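The full complex has more chains than appear here; those shown keep their coordinates.
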Amino acid sequence: MYDLVDIIVREQGKLSEIDGQTGDGDHGVNMGKGFRIAGERLRALPSFTLPEGLALLGDTLLSDIGGSMGPLYGTFFTDMSEVLDGKDILTAADFSAMLAAGLAAIQSLGEAKPGDKTLVDVLAPARTAFDDAIAQGKSFSEALQALQTAAAAGLEATRDMVAKVGRASRLGERSRGTLDAGAASCDMILETLAAGLIKQLAV
Amino acid sequence: MRKLINDPDHVLPEMLEGLVRLSPGLALLPGSNVVLRSEKTAGVALISGGGAGHEPAHVGFVGPGLLHAAVAGDVFTSPSTDAVLDAIRAVAGLEGVLLIVKNYTGDRLNFGLAAEMARAEGIAAEMVIVADDTALDMGPDGVGPRGIAGTVLVHKVAGAAAAAGLDLASVKAEAEAAIAALGSMGVALSACTVPAAGKPGFTLADDEIELGLGIHGEAGVRRAPIEPADNLVTLLLDRILAQKGVKSGDRVALLINNLGATPVMELMIVARQALAVLEARGITVLRVWAGTFLTAIDMAGCSLSLMTLDQSRLARLDAPASAPAWIAGQ
């Protein structure tokens, strides 16, 4: 969890810069603020489980940061944490269910489809890559690596998309040629989550 | 960055405190970034808001005949669902609340979720979406145009309707009709600097401007070399007229809005040409405002908004109102 907080707080300048190219340049500010506050609250706890950490992050984003990302990432983390709730060990099946819940949360709220140049373009292929890898008999760890690769590729693919939802969508063709800010943060989040789990699984 | 601020993180609470100290009729909802009227009134309550950075909007339009509350988020960031819900709970009476929201994902989500939660609590809550920016060509199934400065005129129409004692459905219907009658477009001569970012969102060459820019510094239709003010004003107005189908013989309200750092000198030159162009197009300007209404922090430039009028909507604009940033139309 702390890795998640750290990377978003650390990379907020980069996220804002990406958002500045076609949006209003505040994605990093919003995300940085929410993750920083969540980080402080986590550190104040004696201990917490992964679902508890995700729930706290979701709550913080929902109630403290506003913006598009408050509700979107807020319900994303909240709904993911609900899937894991009460589970002691995290299985590949749990992780798959968690990703599905997160994606569903974002799509039911924001109505973005793949190809609309949003964080869905990272989340959806990352989830598919994970599930496919598991279906092909790969290990949990290997599937997480497949997810990382797909997330990064998904982010890169947003560069050539024309935004269909969100602030940048009004620009039409002018939105082509730059990465999507939400996709960039989503890639960081997924890759960091996966890296943490891979490390844990290796122990 | 040279700004008259203290800490970028304190901009929002400090400016709201300043506003409320300057305005005897206004108060802050304790522990929040919600500005309300000091005195409660009966009838439908109007709430607007969104990210800060558009001052005097929306907090400066709270007052009799206008809004009942404005919810401010961080600079250029929609307020959280919780904050909107707090505002709803604070001002909602038996007649319910109408939320006037600009068309941005964050605002739609947070105000929309708050309205849902309010309804779950038994509060009648409705929402209208202002999408007045005519700068960009919109496909049929996109997210629709941005909401920009014309929003202030929607506040006024809805505020007068609420003050006249109409019920929620009727106030909402008048707000929606006002929105349909409204078109705007802006031109930016400089980028704005979000305090937390510390530097301008983009850079323009010394002779460059950006046409149809969003009120958060989002890119516009195109970047172009600067032209005489008269040409720019003509371009903006002709685009609005065409997009909204306003034609000779129509009667309109005209709002000339400073985007933040435009000197009065320039605004008066813009006003001169705007009135001349509309006259030349056979359009009657029944009311005009020129001033600082809804800004993009310290962006230089202006936006023009037109709202077509019939007798009853004109009466809404003329109805008495008092709020820190409201002035009567001429």
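Labels A and B are assigned to the chains in the order they are written; within every chain, residues are numbered from 1.
To be clear about the criterion, a contact is a pair of C-beta atoms (placed from the backbone, for glycine too) under 8 Å apart; a residue touches a chain by one contact, two chains touch by 3 or more.
Everything numeric here is computed off the predicted structure, so don't read it as measured data.
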| item | value |
| --- | --- |
| Copies of each displayed chain within the entire complex, written as a formula | A x2, B x2 |
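Note that only the chains that are shown with their structure count from here on.
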| item | value |
| --- | --- |
| Rounded Å distance, subunit A centre to subunit B centre (Cα mean) | 32 |
| Complex contacts: residues of subunit B adjacent to subunit A | 51, 73-83, 104-106, 109-110, 113, 133, 136-139, 142-143, 145-146, 194, 196-197, 201-202, 214, 216-219 |
| Subunit B-facing residues of subunit A, complex | 16, 20, 22-26, 29-30, 33, 62-72, 109-110, 164-172, 174 |
